[in-house]
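If you scroll down you'll find the structure; I have some questions about it.
Note that one protein chain is taken out, while the other chains of the complex remain in position.
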Amino acid sequence: MILGLFGLLVGLAGWHAGTLWDTLAHTLEKLFGANVPYTLRDLDFLVSTLFLLGMLAALVLYSGLSCQRIRQADRTAQGPERQWSIVKRQFLKNRLAVAGALIILALYLVAFLCPFLAPYDPVEQGDRVQERLLSPSAEHLLGTDRFARDVFSRIIYGSRISLLVGFLAMGLAVTLGTAVGAVAGYYGGWVDSVIMRFVDMMLSFPTLILIITVIALWRNQSIWIIITLIGLMSWMGVARLVRGQFMALKEREFFQAARALGAGTGRLIFQHLLPNSLTPIIVSATLRVGNTILLEASLSYLGLGVQPPTPSWGNIVYDTKGNLFTEWWMPLAAGMAIVITVVGYNLLGDGLRDALDPRLRE
Amino acid sequence: MTDVMDQTSPQIEVRNLKTYFYTEDGVVRAVDGLSYRLAKGETLALVGESGCGKSVSALSVMRLIASPGKIVEGEILLDGLDLLQCSETEMREVRGNRISMIFQEPMTSLNPVFTIGNQIMEAIRVHQDVSRKEARDRTIAMIRRVKISAAETRVDEYPHQMSGGMRQRVMIAMALACNPEVLIADEPTTALDVTIQAQIMELLAELQSEFQMSILLITHNLGLVAEVSDQVAVMYASKVVEHTSTAELFASPLHPYTHGLLTSVPTLGMPREQKLNVIPGQVPNPLHFPTGCRFHPRCPVAEQRCKQEEPLLREVKPGHWAACHFIENGKSPIKGADR
Amino acid sequence: MHTYIIRRILISIPLLFGLLTINFFLIHAAPGDPTDIFYNPDMDPEARENIRRIYGLDQPLGVQYLKYIQGVVLKFEFGYSIAKKRPVKDEILEALPNTIQLSALALLLELSLGIGIGILAAVKQQSTFDNATRVTALTFYSMPSFYLGLVLLFLFAGGVSATHWFPASGMVDIVRHESMSTLGRLGDRAIHIFLPSLTLGIGAAAGISRYMRGELLEVIRQDYMRTARAKGLTERVVVFKHGLRNALMPIITIMGLSLPFLFSGAVIVEQVFGWPGMGRVAVDAAFQRDYSMFLAVNLIFGAMVVVGNLVADILYAMVDPRVRLS
Partner (left out) sequence: MSTEASKNSEVLLRVEHLKNYFPVRQGLLSRVTAYVKAVDDISFEIGVGETLGLVGESGCGKTTVGHSVLRLINPTEGTVLFQGKDLTHLPAAELRAMRQDMQIIFQDPFSSLNPRMTVGAIIGEALAIHGRGDRKERAEMVRDTMQKCGLDPAYINRFPHEFSGGQRQRIGIARALVLSPKFIVCDEPVSALDVSIQSQIINLLVELKERYNLAYLFIAHDLSVVQYISDRVAVMYLGKIVELADSTELYRNPLHPYTQALLSAVPVPDPTRRKQRTLLPGDVPSPLNPPSGCRFHTRCPLAIDICKKVEPRELDVEGHKVWCHVVEEQITGSPPSS
């Protein structure tokens, strides 16, 4: 069954690839060229890549779990369960967490399958006046906006921005935070003091306003700048977490034992400290995705985020908030999409924490 | 020698107590058919290794078992009153008033944000109708009684300002504030240094004769048992396997587990050539107790019968109760066990 | 404890200077120039130089920096807003009280609602109430503040005519406010601030209630709670006297740390409800590329966060005897 699913995905990817190869060249040109706004086609390519990577990771993880199960079969009934299977069982028992995971999965699917799901082109403007600001109907599920674009299609395409921002900005924040926190926690002393004061200072900036400042002054609202800025402003929590984790692990006897064996810095960090910090990092990363998505949406709502005509949920709300008292379904539906997505990530994060954190499990 | 199980008017009698924890992994039978008697003014030691259910049994007596734990069966008679039949309100009247408890970790058992005086006073005021002033005076007297110097100033200090030994004294003062009939001491000195342990045990003995209370001492330290208790109940895997007077137990341990326990700890002055006895294997997991006699996988004299048939706690000798199939005529199945 | 407090204050000072410095150089590193706003291709370069001289932009960056610090520290001056054509200080002094009003009310709401619900949920763990509030809190926590604001606007300020109870924007009724009685003015202000502060407060309360529940559940497991029960105290006294005090202490710190989010939220909420506060100033500055305004807004928000954290730390030290007496 898994193979069948995988085959289907590869097929879909192949189909995408047909339209994708020419966009690759286009994308590269955009990436390294001037700050021309990116197009939907770039996103098409990126989202597909991300989706495939995610699926691949899920498959590897899943087969890993199956192996664990096989290994477990040959063990005595009395022995304790494998860590992984306990985690899995705990997670699956938490219905809300499973719901969260399904929401995220659905989001990924939607983002990947946009061209099939969206009934209309999200960008192309209709030229006939009577097609503007239509009420919901069978033809246009959520009506049309003032440029006669199908709102439902725009919301579907908007998922790509949220997915991209959530994934990349979080990735940047977690990488940066882990690196900084690891250095502070491992070396301690004055290195730690200096780094942590800097972290305190970064934490004092109201994130949104600082990002607004940079975007406004640099006159660049490319999605890359936004993702980078959100990432650069969100790593401090992870850094504190990793530092605390390292400090605590350094007190543990197994760390002392490794030192006594003559282990060097690299081995101490990558074999002993980091693997044991991974659980809280994963949990906090998942919970952080929601925040980054919210931040992007807020920027777009202020008109300072992703620029139209590219649809993002935030800028759909920005675009249509003037119609709140008349065509209320437009802003409210786009906003609802944000809420559902962020709820999904937070449910998933909460579920992971409950399943992975033995302190809460007892 | 006293006849433990037949004594008149026990202060506390526990009959066939069962406390189970209904966890996701299954039912943990933490206490599984426990019976013992504690006479007035005496000390009963409940001995066993970690996870044998001794602490849970103490909390069961106080009815402080929290979910997912539940007392499923048994009787706990305090001077004839069955605590398991009491309402929660009646039970609160018992706690801290007729039965008090001190715990293993004096570091974490005191609330860090209240002064010790406040915490002791609270115990007095909840059970007795006295003014603040009087409660405070009695608190200071109590602090003095547990031999903390400068009681008048110490009363307003916080737990973190005191050493471990001091905190355990505070716990004792709090427990004895209402002059209880029974004191349950759950590993009261395990977290303390040996010289401090001696101080605390000395203090407890002194207060016991002064207050005329019964003490249920829960411990894994056999030395402590020998020094302070009158009676001993040895627990293994949630049940009592042997119950008799202290002198008798150390002179002639009848159950193979008790024997193994006594011979596996090094004692001061023990010649180094003498090898320590070893009880092979591990303490069983309360989720999966062995069938029959729970000690059989580790027992040197176990036979087929032990795997199937569970031995009952029976009087194998006047005043000496044990749960083993092979104790006959008051003789241990292990050769040379009688010292 | 005094050493602790003085030390905390001393640490805050370099923090503020750091904020100022980073901001200053960040903004001056931006491409372009504050005078771009006057720029048109026909402009005489000399005239342009003239303008730069007037605003002190011709001087070396270091000199500008020192002058700026001097102005901020000694006179609370933040320079001149070219876009608004008035001193930044005036603009700020006008907007800041409005934002503080809004944030303070939201904070009050956040605390009372968040702590209350958190406690109830923890006490009735696994009950219907607990499950319901957990899902609700998570939903509000996951909701962008502008969305909540728009929903409230739609429901109570015009979208649904049956429940059109509140005005859609502003701080007061511009037309009739002046002619109202004192009580009437107060009421007018109240109905104007109600929705914005609710929007800002609910989101934050959702976060706090999650923490509060977690903290209290953690505390309930502690050994001293068992000691309190063993004394014969009622469950209510055990939870509310012994538990609550311990569980509330970390909330103080969390509250301090949540300030940046509160202020970020204020920026959005002000935009939704047309509230003339710092958020509006910031967004205006963004569209007008108003350099000096940016600098001031960032600095003031940063300073409020630093001071808020300082207050939280001091409060914590006063509540926790382990810090107070060390």
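Read from first to last, the chains carry the letters A, B and C; within each, the first residue is number 1.
Basically, a contact is a pair of C-beta atoms (placed from the backbone, for glycine too) under 8 Å apart; a residue touches a chain by one contact, two chains touch by 3 or more.
Treat the numbers as computed from the prediction; the structure is a model and nothing was measured.
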Identified contact with the non-displayed chain, of A:Asn94, A:Thr175 or A:Asn276: A:Asn276
Residue of B:Gly26, B:Gly223 or B:Pro300 in touch with the missing chain, whole complex considered: B:Gly223
Option from B:Glu49, B:Glu73 or B:Glu134 whose C-beta touches the chain left out: B:Glu49
Contacts of chain A with the absent chain, listed as residue ranges: 79-80, 82-83, 252-254, 256-264, 267, 271-272, 275-276
Residues in chain B touching the chain absent from view: 49-50, 163, 165-166, 193-199, 201-202, 220-227, 246-247, 250-251, 260-262, 264-270, 272, 275-280, 282-283
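As a convention for this text, only the chains that are shown with their structure count from here on.
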Chain whose average C-alpha position is farthest from chain A's own: B
Chain B-chain C separation of Cα centroids, rounded to whole Å: 55
Residues of chain B touching at least two other chains: none
Residues of chain C touching chain A in the complex: 11, 14-15, 18-19, 22, 26-27, 30-32, 135, 138-139, 141-147, 150-151, 153-154, 158-159, 257, 260-261, 263-264, 267-268, 271, 282-283, 285-287, 289, 291, 294, 297-298, 301-302, 305-306, 309
Residue ranges of chain A in contact with chain C within the complex: 96, 197-198, 200-201, 203-210, 212-219, 290, 294, 297-298, 301-304, 314, 317, 321, 324-325, 328, 331-332, 335-336, 338-339, 342-343, 345-347, 350
Touch list for chain C against partner chain B, complex: 222-224, 226-234, 237, 242, 245-246, 249, 319-322, 325
